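Please read the structure below before turning to the comments.
Note that one protein chain of the assembly has been removed; the remaining protein chains are unaltered in position.
A and B are the chain letters, set down in written order, and residue numbers restart from 1 in every chain.
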Amino acid sequence: MMEDFEPTVVAFLCNWCSYAGADLAGTSRLKYPSNIRSIRVMCSGRVDPIFILDALKEGIDGVLVAGCHPGDCHYQSGNYKTNRKIKLIKRLLSELNIEPDRVRFEYISASEGQKFATVVTEFVGRLKEMGPSPLKEACE
Amino acid sequence: MRSITIDPITRLEGHGKINIFLNEDGNVENAYLQIPELRGFEKFSQGRRAEDMPQITSRICGVCPVAHHFASAKALDSAFKVEPPPVAKKLRELMYMGYIIYDHILHFYFLGGPDFVVGPEAPPGKRNILGVIEKAGIDIGKEVIKHRAFGQRITAILGGKATHPVNCLPGGVSKGLNEVERKDILSMAESSREFARFSLQLLDDIVLKNKDYVELITKGPYQLRTYNMGLVDDRDRLNFYDGLIRVKDPSDGELVKFPVSDYKKEIAERVEKWSYMKFPYLKRVGWKGFSDGTGSGFYRVGPLGRLNASEGMATPLAQKEFDRFYSTLGGRPVHSTLAFHWARLIELLYAAERAVELASDGEITSDRIRNPVGEPGEGFGVVEAARGTLIHHYDVDELGLIKKANLIVATTNNAGAITMSVRDAAKGLIRNGNVTDGLLNKVEMAFRAYDPCFGCATHTMPGSMPLIANIYDKNEVLLRSIKRD
Partner (left out) sequence: MTGEKLKFAFYWAASCGGCEIAVLDMNEAILEVVSAADILFWPVAIDTKYSDVEAMEDGHIDVCFFNGAIRNSEQKELAHLLRKKSKVLVAFGSCAVTGGIPGLANLSSRKGVFETVYLDNASIENPDGTVPETSSRVKEGELTIPEFFDTVDTLDQTVEVDYYLPGCPPPTALIMNAINAILSGELPPKGSVIAPARSVCDECRFEKSEKRITKIKRIYEVEELEDRCLLEQGIICMGPATRGGCGAPCLEANMPCTGCGGPTPNSLDQGGKMISALASVLGIDSEAVSSDKEVEAMLDRLIDPVGTFYKYGLPSALIKRRVMKE
């Protein structure tokens, strides 16, 4: 649809795995879209649903949360919890008529630079298809 | 053409506004009752969990939350195809009597009653609860406050909270009654019964012994011939909580008696551009514009509507008063708008008597208070709110979500009648452009008798309401503004 639309994406990345994965993607000079602003958190479990809602409210087009693979979370179960949180947020968003796909959760380990690049590329592509967040205008 | 706007809570604040148009001779041409407010419950109920409805709809009105809570709970019983156990029904009805006690006392002493007790000609500053206390004495004032609070406490004990109770769910109630609470409620109910008798005596002494008042009730410009509607039990006696909806014609014949599930066949609502409130009428009779009489489908609900629609009261003291009411006012039905006040006190007595009966029932402390529900579907619920018949109708889907909701609230039922009462009172009282403050008070009395609760909560509450009449000439230039102080 909108050819020149460049979505803004916020990514909350777990310090122990996904952030390192993103780093690896960078140092390996893997290509992925530059639309993403990364925020490092100590565990994906630290990502409060309120952060995500707040980002969306501010007109961010997509939010990516990435954490350690099942069984690998340094705090036992932060990633499982976050998986459920994100699923709940998606349900909330769809009731509000906001595309649930604007929020995405992924397991990305420190060694998965390639996965990080793929996920970001896919996500940004999907957001381009969806177009700008409806909240950009809806909430003034 | 000149127009007068009576804006009870003034133009900007108002939740209810009356416009009276005068013709070239200065006589009343027409009157309009406008409801400037809408909140849209029927819309945002869609998509909610069915079990949330008793609590959501109670927020339609904080004066009569219990009525909505119960109409909703009954609609859910019906939607989920479940009969609550007998004890649950008794608990609900007992709580309902607490609510009627509180609400009728509130109206009689704080809101509408001052017109009578202090007098329609008294300065507005006196026509309020303080004026009542002044006239009747401080001890009585304390009794009024005490018994209003009793009603609230009965509701709170059973409902969790008095304003916006939480105890009703499909198939019963969430909380039972223990022996200590039962005794507490029983003593409050007994005390309320005596207080109701006292109130009727007060009405006798101050109003009925005064020929002018009686004249005002029975003659005066406060007559309106309409149909009357109310819930009745299997012996056609008045009931607040359950029964069939009965409609009687202006000459006391029964027009129809129907279960709430048939309401769509009997009642239709009309929309006018100039108000957010809808105007219901009887389908069998039809819409004839704003006119009264047998040919027009308007009906009245509330205390007078209920008494007229039933053949008697189910408790002994109230039945005696019922008989006296009709013999004093010249037989059935009574068409005088001001008789609402008296009817309200008779109902207060009934509610207190019924509360005593229920609280004396040995079974009521049993803990069988819920039955399991069936598959959800369409449901209808009806109760008599203090201000009249209240209908909830839901369509519930298989997930237990509300697909559609329709609500016909008490004051809406009276919308047409109130408009006509005001118009007729104005016609009788405003002559040749002679508009005085005192006359406007009396116009206002015509609608206050209904205890209107616009948008079912538009707070036409005060015994003394600010009132402004603006008189415009035909070019809409303000000629005069009358303020009632």
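Everything below uses one rule, namely that contacts are C-beta pairs under 8 Å (C-beta built on N, C-alpha and C of every residue); 3 or more make two chains touch, one makes a residue touch a chain.
Values in this document were obtained by computation on a predicted structure and should not be read as measured data.
All shown chains touched by the missing chain in the whole complex, by label: A, B.
Residue in contact with the omitted chain (choice from B:Gly62, B:Pro221 or B:Gly312): B:Gly62. Among B:Tyr263, B:Phe298, B:Phe325 or B:Tyr350, only B:Tyr263 touches the chain left out of the display. Interface residues of chain A facing the missing partner chain: 48-50, 52-54, 56-57, 70-71, 77, 80-85, 87-89, 91-93, 95-98, 134-135, 138-139. Summarising the interface, chain B meets the missing chain with residues 1, 3, 9-14, 19, 21, 29-30, 32, 34-40, 42-44, 46-49, 51-52, 55-56, 59-63, 65, 80, 124-125, 128-129, 142, 145, 148-149, 152, 156, 159-167, 169-171, 174-175, 263-264, 267-276, 278, 280, 283, 287, 370, 372-373, 393, 399-401, 404, 406, 408, 453, 457, 459, 461-462, 464-466, 468, 476, 483-485.
By definition in this document, only the chains that are shown with their structure count from here on.
Inter-chain spacing, taken between the CA centroids of chain A and chain B, is 55 Å.
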